[in-house]
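One structure is given here, and the rest of the page talks about it.
Left out: one protein chain. Kept in place: all the others.
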Amino acid sequence: MVVFNLTQFSGKELTALPENGRIPRNLVGIGGRINTVSDTILELKKIKKSFGGNTVLNGLDISIGRGEFLTLLGASGCGKTTTLRIIAGLEQPDGGDILLDGESILSKEPNRRNVNTVFQNYALFPNMNVEKNIGYGLKIRKRPKEEIRRRVKEMLEMVQLPGFEKRMPDELSGGQRQRVAIARAVINQPQVLLLDEPLGALDLKLRRQMQLELKRLQKKLGITFIYITHDQEEAINMSDRIAVMRNGVFEQIGTPNEIYDHPETSYVADFVGNANIYRTPDKTYAIRSENILLGGEPECMIPAVVEEKSFAGGQLRILFALEDGQKITASRYGIDYDLNTGERIAIGWKEASAAEVIDNG
Amino acid sequence: MAESRKTIWPLLLPIYLFTLVFVFAPLVYLVVLSFMTRAEVWGAVPRLTLDNYKRILEPLYLRVFAESIRLAVSSTAIILLAGYPFGYFMARMSPRWKKRMMVLLMIPFWTSTLIRLNGWIIVFRSNGVLDKFLMALGLTDRPLKLLYSYPAVLVGMVYALLPYMILSVYSSAEKMDWSLTEAARDLGAGRFQAFVTITLKHTLPGVLSGVILTFIPSMGLFFIADLLGGNKIVLVGSVIQEQLTKGRNLPFAAALSVVLFVLTSLFIALYRRIVHTGEPEGLY
Partner (left out) sequence: MKKKIKLSWIYIGAVTVLMYVPIVLTVVYSFNESRISSVWGGFSWKWYLELFRDDNIARALKNSLILAFFCCFAAVLIGTSGALGMRKRKNRLNGVISYLSLIPLMIPEIILGVVYLAAFSFMNLPFGMLTLVIAHTAFCVPYVFMIVRARLEGMDQTAEEAALDLGASKMRVFFDITLPAIFPAAASGVLLSFAASFDDVVISIFVTGASVNTLPVMIYTRMKTGVTPEINALAVFILAATAVIIGIASAIGAIGQKGGTDQ
């Protein structure tokens, strides 16, 4: 058993990310630059939608850049899928406008929009083989048979399923269906590709692999991706920008680093970074668990009691109760730490690792 | 998907029109007719009366209703007792045997009822197959005169409607999760106890829809009573038919039909109440 002595490590060495868990802002770039008019491909303006008196979207505003990988991140029921369906034309918004390449597409039927979707459950056509599935969009556009066959072949190679033309969807594994669904959407060279939790049904290992492949594909094709997930890790790994959604509005839009390091609200801090929310009478701060210092440092001035220790995902998590009843979680890599439940200790954090946020739960 | 009224109405129009004109309106007319007075030769005159219903209360017709219900209840009971184990065992067979049994069941199920009854006439006929068989065994020394008797009608009913029960029970037993009975047995339930608490409960919807699918037709299949029972067994169906063909009394036949309709509707309402669903299971 490895036992760390907390005095051996400084807070800096314990964090997972470089530079004290922070990438310098000037390296991020895209978030600030893309919102100029010429680079915008899709614009949502004050999109509103309710189902039977139940407001799902409450005025969405966003500009999405050409070739951008934008992720809509949020808990289930926050309106992500509805947003995607409205962009695809499968739902009509109650108010607002959608501009694709500067032109409103609100009155266009889904089949007339140059936008394609990868559905959550893949939605492959069960009565058609892989070739017919992928070639469907081209066939609708009346492309010559020879061209369809050639491009389907290219697509299958690109998604690493060469020779799968004649298979039926029910003969494919989950990952293979996923690739076919992506190929079927991408072959039409849409201006924007919408992906609704495309990796949601895959197991963890396959997910990781597909994340990399999707990212590679997006870079190669240069198509704008709007990607839905409720997995913050996936969002951080893949996106150029993340839009955190809650109750039908964007709570914060920014690069992964902005979202992770500078959450504007306590909700974003908690949802994206699993950060601790620490409230003083007049201010609220978000501090990530790996930045909590445990005794020995000059910043450690808050008395706390160890309530619980747990180990998960290579990380030891220690839950502290403060005197005023607030809870703070600290995390360390390693499997044990010489702190016992019930022990009293002073904890704290460097001023720079505490972000001041708007307290909204 | 946003679907406009323009594309939906052409789809809905045929079923709306057909149902309203050829199902709903005729049913309403039947009710109205049952309160009218019969015309001299054929049809009815619009003079409102309760006489048709009063006439049903005569002992003669009450007896007919009682007889019909008795036959329907006893044939349904026999069908249930014979069909339940069949459907249940079938659901536990291997997929290959399930398929074979399905085909075996389908042939009688899809063959004309009349033609299958014809076979029973051969069996029951005086000096027919059954008589010969029993005489050969020495169980009887003279023809039993089984045709045109109550048992023959009962056999005919059971035979005609048994496949419905088997298929209903089978379809709900097939959906059952058998590990539940194993769990019950594991928790200490006896074989019988596990069957009653788990299997029977889960197949109840199938049983009930089987009962619906056999009880309701058995009230009206007059031709079975006619062919196998001669004129000895008089059912509501037979009376209605007689009133129309021989009696030429349309309003009275309508009143009899309305009463039969109410009886079966009550029965279906009871079924819906228990199962919380609109349509009998295992119909297809």
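To keep things simple, chains are lettered A and B as they appear, and every chain counts its residues starting from 1.
Everything that follows uses one rule, which is that contacts are C-beta pairs under 8 Å (C-beta built on N, C-alpha and C of every residue); 3 or more make two chains touch, one makes a residue touch a chain.
Predicted model, so just to flag it, every value in this text is computed and none were measured.
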{"item": "Option from B:50, B:66 or B:106 whose C-beta touches the chain left out", "value": "B:106"}
{"item": "Chain not shown: contacting residue from B:37, B:126 or B:140", "value": "B:126"}
{"item": "Positions on chain A where the hidden chain makes contact", "value": "88-90, 109-112, 115-117, 119-121, 123-127, 136-137, 140-141, 170, 184-185, 188"}
{"item": "Absent chain, residues of chain B that touch it", "value": "1, 3, 7-12, 14-16, 18-20, 22-27, 29-30, 33, 42-43, 82, 85-86, 89-90, 92, 99, 101-108, 110-123, 125-129, 131-132, 159, 162, 171, 216-217, 219-223, 226-227, 236-237, 240-241, 244, 250, 253-254, 257, 260-261, 264-265, 268, 278-280, 283-284"}
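We adopt the following convention: only the chains that are shown with their structure count from here on.
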{"item": "Chain A-chain B separation of Cα centroids, rounded to whole Å", "value": "59"}
